[in-house]
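Of the protein chains in this complex, one is absent; all others appear in place.
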């Protein structure tokens, strides 16, 4: 059986997409790991819906401050150059196009870049939080996720069957087996995990993938 | 010839309308004098569109600071308990109904409380500034002005002929000869300057005045 | 004119049955007016509509709560059967296996929910305080949260019309207030509170510290005094 990349490696690959000076909002799960792997020499500013720009790493045990949290309720370390603001300003930044990149988890991504990540229909109720604002407002939406669900169902689908977070918003999908970009003509397979052939990836993907001319192995 | 009240006395009469704790925005001219005459024991907070709440009196000569001005470009003294904010917040306060009273000058006020105070049609161009926001947003609009224009024309008119600042916004008119409230049924003459009979005031007023049951002499 | 209240109980004593109450906080204990919420629970007003980012995460899951601490949040009022409707962006537990009181009530049909994207929620509150009755936003277009809403294209992109949100009361946690009502917040705890104080009939603010007039730098005031009606501290 072919090996799948661990979550940390997915995060490392995503981190390569972040450019010097980018303002970045990281979602829960795999996306939250990206901050640890930003290539040296690049400074990235993290934004959180909780009302802070340019925060530090997670707080150490015993150093937690409940007035310094991220959008997941985790405690942050203060760093020099931070700023604080209220939620109307935090979301004006998002909706107004001031966030260069957001990295989000997903339940499903469609062929057109539609994103579903806020509600499992089986539960009948869900948390939308800031996901729809990020999907609609960030300049670039990158999805970081496992390629298939726990039940083996493809998460990259022709049409999202779960409630949408936003239509046509995703531009890049980084999974444990592939890097796929969303283009006008469809989904383009750009990179594969070591040992994986395009047809193996196609087998775990519902819509037809377009093969890039220069498919590479995922590099970090 | 009957005596007219000086500008200072008009301002004194208006100042009696200000209640303890009121947030007040004062326009140019006679309105700007009101702050000197607030009855003792009442604390009034002054708001200016320039981005300050609770400012002090005009700055003394030699003490001017161009980072501390009111909406007329006059220099203010700092006082304890001030706060500063940007213009979007300054006008959110006005439009959002957080200003209890605004006192404005007028070119014309109509029978229905329509206000014209921003443009002389003869000039063909004018400054609207914050006047329309104040007319639309303040909880109470008081007009302080001379009863008639320099050319002798009534300024309290059946229909404003000058461009409107806001329709049906004025609730009280204080002039150099009368205090008139704007009611559903029309303009009600409440107080007269010493020596002035209601008919004298009617002579200088275009629409028919309704006489209050208890017309008083203007008291300070 | 006196804004300083002697007790939390007194500060919430006129919150009436059926009131719309905004509750500050992102979801954790920071920025949440825990003592005011406790006072409102003791006061007992019923049939409340709560506007809040979450519907009880700290009290159940310890979201944003210091280790070893117990939290009072909107869940405390829901547990006490005081709430009939919640307007929120993050109403339920992220884990379907550990559900909060809100979700139990909701499943029993005993609770109404208006689910609103977080940025739309706070912008609607901001609009309520700024005299803007409605605005167009791109957030939520093409999703089930925009169903039935007016849609319009601007610059080639679809937007939906959203309406201002106001309330009768807001329970807000600040850090420092002067006796006039000028207010500062700490760290990420401005969040919803600094906006809610602007769009409510009566704002009630719980602070760590009340200081004399003049002790807060006028450049550092996050909430100018005119937005603050009542101040209470321990």
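Note that the chains take the letters A, B and C in the order they are written out, and that residue 1 is the start of every chain.
The definition used in the following text is that a contact is a pair of C-beta atoms (placed from the backbone, for glycine too) under 8 Å apart; a residue touches a chain by one contact, two chains touch by 3 or more.
As the structure is a computational prediction, the values presented were derived from the model and not from experiment.
Remark: the absent chain touches shown chains A, B, C in the intact complex.
Which of B:13, B:95 or B:190 touches the hidden chain is settled by the complete complex: it is B:95.
Contact with the chain that does not appear here is found for just one residue of B:69, B:106, B:156 or B:201, B:69. Across the interface with the omitted chain, subunit A contributes residues 20-21, 23, 43, 45, 47, 52-54, 78, 80-85, 89, 91-98, 136-137. Subunit B meets the missing chain through residues 28, 48-52, 61, 64-69, 71, 73-76, 78, 84-88, 90-92, 94-95, 120, 123, 125-133, 136-137, 163-167. Seen across the whole complex, the unshown chain contacts subunit C at 123, 127, 130-139, 152, 154-155, 157, 159, 163, 184-187, 217-220, 222.
Keep this in mind: only the chains that are shown with their structure count from here on.
Shown here, the protein chains touch in a chain-like sequence that does not close on itself.
Central chain assignment: C. Criterion: smallest distance from chain C-alpha mean to the mean of all protein C-alpha atoms. If each chain is reduced to the centroid of its CA atoms, subunit A and subunit C end up 28 Å from each other. For the pair subunit B and subunit C, the distance between mean C-alpha positions equals 36 Å. The set of subunit B residues touching two or more other chains is empty.
The residues of subunit C that reach two or more other chains are 126, listed in rising order.
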